[in-house]
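Only a single protein chain was left out; the remaining protein chains are all shown in position.
A, B and C label the chains in the order they appear, each numbered from 1.
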Amino acid sequence: MYFASDNSGPVHPEVLTALSDANEGYAMAYGADALMDEVREKIRHIFEAPEAAVYLVATGTAANSLALATLCQPFQTVFCSPVAHIHEDECNAPEFYTSGAKLTLVPGEDKMTADALHATIAAEQTRGVHGPQRGPVAITQVTERGSVYSLAELEELCAVAKSFDLPVHLDGARFANALVALNCSAADMTWKAGVDAVSFGGTKNGLLGVEAVVFFDPDKAWEFELRRKRGAHLFSKHRYLSAQMAAYLREDLWLKSARMANDNAARLAEGLRAKGAEFLHQPQANMIFAAFPRAKHQDLFEKGAMYHLWGGSMDGDPDEMLACRLVCDWSIGHDQIDAFLSLV
Amino acid sequence: MYFASDNSGPVHPEVLTALSDANEGYAMAYGADALMDEVREKIRHIFEAPEAAVYLVATGTAANSLALATLCQPFQTVFCSPVAHIHEDECNAPEFYTSGAKLTLVPGEDKMTADALHATIAAEQTRGVHGPQRGPVAITQVTERGSVYSLAELEELCAVAKSFDLPVHLDGARFANALVALNCSAADMTWKAGVDAVSFGGTKNGLLGVEAVVFFDPDKAWEFELRRKRGAHLFSKHRYLSAQMAAYLREDLWLKSARMANDNAARLAEGLRAKGAEFLHQPQANMIFAAFPRAKHQDLFEKGAMYHLWGGSMDGDPDEMLACRLVCDWSIGHDQIDAFLSLV
Amino acid sequence: MYFASDNSGPVHPEVLTALSDANEGYAMAYGADALMDEVREKIRHIFEAPEAAVYLVATGTAANSLALATLCQPFQTVFCSPVAHIHEDECNAPEFYTSGAKLTLVPGEDKMTADALHATIAAEQTRGVHGPQRGPVAITQVTERGSVYSLAELEELCAVAKSFDLPVHLDGARFANALVALNCSAADMTWKAGVDAVSFGGTKNGLLGVEAVVFFDPDKAWEFELRRKRGAHLFSKHRYLSAQMAAYLREDLWLKSARMANDNAARLAEGLRAKGAEFLHQPQANMIFAAFPRAKHQDLFEKGAMYHLWGGSMDGDPDEMLACRLVCDWSIGHDQIDAFLSLV
Partner (left out) sequence: MYFASDNSGPVHPEVLTALSDANEGYAMAYGADALMDEVREKIRHIFEAPEAAVYLVATGTAANSLALATLCQPFQTVFCSPVAHIHEDECNAPEFYTSGAKLTLVPGEDKMTADALHATIAAEQTRGVHGPQRGPVAITQVTERGSVYSLAELEELCAVAKSFDLPVHLDGARFANALVALNCSAADMTWKAGVDAVSFGGTKNGLLGVEAVVFFDPDKAWEFELRRKRGAHLFSKHRYLSAQMAAYLREDLWLKSARMANDNAARLAEGLRAKGAEFLHQPQANMIFAAFPRAKHQDLFEKGAMYHLWGGSMDGDPDEMLACRLVCDWSIGHDQIDAFLSLV
């Protein structure tokens, strides 16, 4: 009954097999391996972007920070949600990689609205040289609250960005989960909507630790390569990153795993709803923010369930509703979900 | 006949097995996994340093840059060899991570001498607030030219650093190769000689991509953790780093592999010497810088040998001596070495 | 009728005389001039802080950024008001000088309340290594809206900071105006209340361009000196900074000028109140945020009055109330104020 995070589950067995398969003989270092050629072509194909620049790094924070640093000058500001990973969970990595750019928070609880984004951008850079200059818009899809922007919402946000001539970055740590939820193409969810660069996550969906960064404008490629190296994120034995991503993309493993994760979450949400749980956000992908009585949490923890409370503690009235975050990855079985539900 | 680099060979099979073994169920993320406890204790034991702070990162550049950033203020300068990896091969990563510290080069071709180090440090910071301030001394062991500092040499360098009250960092990307060459203990080669922090390499010696950073002063621990996270080098699925390093340390795999690599290089060097090759540096670990006629290189490349020329090109007189770098890892077989030698 | 800013008026004649007086013969460079000794002693005396470290820089942004950089690690965040100068008007200088620290905004329109500050700090750094760490609290006195924190308010804010073991910086670009408004001592308004470092402004109060930075903990001195030099803010011909500040402090010129500025603003506010103007903030020092009908603005601008509208434009209904910012320095004469009032 492990719902703490989708970064705590096992790696998909096919990925481990791919590592073994890649372990034959000698391979060019630093991304010049043949598997990377396969990965690059596959990602370009998936995104319908034959010119896209494609790179691998090992952490989501690296993907986001390096992508933003390539899009943002140090005297600019990045527009993002107050609950964005880049703001709350990266210990100033974006500020570090951009050499001191600012993050400007678009008011809201979860998803940015086009109106709020427009108002925030419009209010910034009204002081000439004195204030920070407008920089990239950063969107998280799936959001940190488990929500999924519709294609129309993405298009609206990107249109706002473009109206100010600003680039758009998409933090897709859970890209596959969003894609499955929207049932659209990777191109639809990115460049066709107006996205310029994507962090295409793999770690939370069955890899050991690999994220792709995709720039639809290939002119960004060389600067990104230099920033990746300078950030110490260029792997010498790169083939072991390539192998993971290659396995991920072969035979749609990435989509299958995401579909399993989302389905698991849907089963869990349905069960919770039937039990009378309240939802802080409507579950759309593989994360659930739900509240049920503290006594239930007590019982679950005692029975070995693993997950995080959300904004509360175990001290207090047993009947009081207390929120938690429940995350499903591809590996959690129906038996675990059902066992959990039976305890709620 | 692959002698291009020790970062191009395969991973040791036991390491892959360890990854599979680690792939059971759920594990705490971000370094709180049980395997990391094992790694920490093992490294403290190996270094005879029960209080040492021990962390894992995935690249050598990350290990070096983060360690230096923890030891160096932005208005200081790092003292190192002109051929140090941190100076020549990290695309300004140390400057980036230290927020703009300088690297001051100690004159010399390869190993730093205590006299040259002393003179260089003494000449720096003679301008009060105007010049960079003295910062850490960075030593590479094995050096980038395949040389190994003796314990006496290390002690002398560290004594110079201490006489100026400066900390010492050891870039041990090939730590095990040096240890095997010196036949001493890890403690002897580090804190007993006066080293404060170590990049303890694994990637060049059979891992997919893991280096440990060890601080003998545990007061550096928390700052390092924050810098690692801010640098985007904290892995969520950390168990797969831990598993690699745990396998590396179990049953002395790290020493066995290094010994195989050094022995391979010794066999190769002996053969080259017998063939009349000239050595730019006396081979002491697993790297050889040798020169033989251009025609021989021509022949070798045609036969499929892989290695880098060193400071020359294939255009020119066939009889002219032309240098190359030959690196052996643990995996290269005697047959490959002998085949290579038979062609020289 | 010039009310645009207190950085647009002339320099006090005594300051120019002091420059001439300082222009005799040769003087030690870089702050070793005899006038700086006078300044240091005078400021220590004024602040009743015989050990304080005292430095001069030429801009308020430099004073703030360098002071914060000395108090803040790059993985931390500074707590400040959403309308703080360091957030809105310094083009990411604090982020630059701190090597990428964040600014966390304490909700509010102008002055920070102790409750809001406490809640904001408490909510930060609840994610271990993942989020930014708590850093300094930055208070602006006089605020950017012309408000003055009472001593009790300052003490409360500092007590909150201290309860989290955080240092406090006071941006005193209008320090003298606040002191005159509160009629207290410089010590009362700073270290006795819990402030650790002060930007002690001179530029807005009659100097050409000099601000002092004062650290009550002299252990910060050397690091600040290095950061000042590295930031290119150490003047070679430092005596001309010293001379300005020395003249400013002699015979209480700083207090006299601030009193004139505040009195000018009070006269202006009183007149506006009599004319039915509405105040966005109660004027307490030398800045007034007032609203009166657009037609009046039209008339004033046509008659040559100089000041900034505040959040509105000249397009619209002539009878609509429209806000503006009016700033008085020491030099504006009663005749100018009365002429202005007669037009409102």
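The rule we apply is simple: contacts are C-beta pairs under 8 Å (C-beta built on N, C-alpha and C of every residue); 3 or more make two chains touch, one makes a residue touch a chain.
Keep in mind that this is a model prediction, so the values were computed, not measured.
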Which of C:L19, C:A119, C:L309 or C:A339 touches the chain that is not shown?
C:L19
With respect to the chain omitted from the figure, which of B:P10, B:G31 or B:P132 is a touching residue?
B:P132
Per the definition of touch given earlier, which of C:R230, C:R259 or C:R325 contacts the omitted chain?
C:R230
Selected residue (touches chain absent from view) among B:F79, B:F96, B:W191 or B:F289:
B:F96
What chain A residues would touch the chain not displayed?
30, 73-75, 99-100, 129-130, 133, 223, 225-227, 229-230, 234
Where the unshown chain meets chain B, residue by residue
74-77, 88-92, 95-96, 98-103, 127, 129-133
Which positions on chain C touch the chain that was left off?
2, 4-5, 7-11, 13, 16, 19-20, 23-29, 57-62, 65-66, 90-93, 96-97, 203-204, 208-209, 226, 229-237, 240, 306
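Throughout what follows, only the chains that are shown with their structure count from here on.
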With touch defined as above, tell me whether chain A and chain B contact each other through largely the same residue numbers, more than half shared, or through different ones.
same
Taking each chain's centre as its mean C-alpha position, how far apart are chain B and chain C in Å?
51
Distance from chain C to chain A - Cα centre to Cα centre, in angstrom
42
Could you state the distance in Å from the CA-based centre of chain A to that of chain B?
34
For chain A, which residues are shared contacts with two or more other chains?
90-92, 96
